[in-house]
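Written below as structure tokens is the structure these notes are about.
The complex appears here without one of its protein chains, the remainder shown in place.
Here is chain A:
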Amino acid sequence: MATVTEGRDVARPDGAPPKQRRSREGAVSQAQRASIVTRAAIATALTVLAVLWLAPLAWALVTSLKREADTTTVPLEVVPEAGFTLEAYTRVLSNDNIITWFVNSTVVTVVVTVLTLALSTTAAYGFSRTKFRGRKVLFALTIAGIMVPPQILIVPLYEQVTAMGLADTYAGIILPQLVVPAMVFILKKFFDGIPSELEEAARVDGASALRIFWQVVMPLSRSIVAAVGIFVFIGAWNNFLWPFIIISDPDLMTLPVGLVQVRSSFGIQYAQVMASALLAGLPLIIIFMLFQRQIVRGVATTGLGGQ
């Protein structure tokens, strides 16, 4: 955002400078005249929406900090008389299952992200920069895959993965998640736009294709690879349907699947349910706080092939 605005304010070399300056001041004063009322209205609307969008999270947090008995009061209390407590969190974190699911989710998500990036970047580079018989047909086949919703494949995929002996294994959760044709498409478009001079220079120096890819092209593509990587990571961490179908062993469940299964065993212990739900979302909130800029840009670039 900041960079875009700065870019706009830089005087443009093409137009006549004095005229442009006047026009910009005109725009500002115009905006100022309308400002006070409009700005107050905009700020109010922004705040109302922010309250609506944050309230569910805030209420979940407040609930998770109460004693179980204080969660079900009528009328509702924001601050319970007995005060807040971390009891729900200590209970949840002392539950071995939840720790196991957290570890499973982490392993699955990291492996899916690394392997998806490896498969997608090499494929995109191959489609963008190399020639081989059938390249166009194979690329068209890849693009067609963007239209296939993974949900329609659950029945045959379940049969197939089970027949391969991969039900209730990490491999069974991971392998079907590695194919994201949309990401190959996005990366290929990016590689197409990289001028080939650098690669040529490296070739002349005798570098192999794999080395050129790794040492010349990948460093130039850091931002797009990061954007794709963050999205794959979010998708894998949040994936529910496939792990839900292929895993029945509680020791192999991922966090989203485990939470849904365990919900009933918590009974009406809302503080613990909220604590576990928030803990499952926490890694992603932290990632957003660290990488907001990349994520915001990533949505814009990956939006085309997204979902």
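The rule is simple: contacts are C-beta pairs under 8 Å (C-beta built on N, C-alpha and C of every residue); 3 or more make two chains touch, one makes a residue touch a chain; residues count from 1.
Heads up, the rule we're going with is that contacts and distances are computed from a predicted model.
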{"item": "From \"NADH-ubiquinone oxidoreductase chain L\", \"Sugar ABC transporter permease\", \"Monovalent cation/H(+) antiporter subunit G\" or \"OB-fold domain-containing protein\", the hidden chain's UniProt protein name", "value": "\"Sugar ABC transporter permease\""}
{"item": "Per the touch definition above, residue among A:Val92, A:Val184, A:Val232 or A:Ile247 touching the missing chain", "value": "A:Val184"}
{"item": "Contact with the hidden chain (one of A:Ala43, A:Leu86 or A:Leu290)", "value": "A:Ala43"}
{"item": "Those residues of chain A which, in the complete complex, touch the missing chain", "value": "1, 4-5, 8, 12, 20, 23-24, 26-27, 30-31, 34, 38-39, 42-43, 45-46, 49-50, 53-57, 59-60, 63, 71-76, 118-120, 122-123, 125-127, 129-132, 135, 138, 141-142, 145, 147-149, 151-160, 175-176, 178-179, 181, 184, 195-197, 199-201, 203-204, 208-210, 213, 234, 237-238, 240-241, 245, 255-257, 259-260, 263-264, 270, 273-274, 276-278, 280-281, 284-285, 287-289, 292, 295-297, 299-300, 303-304, 306-307"}
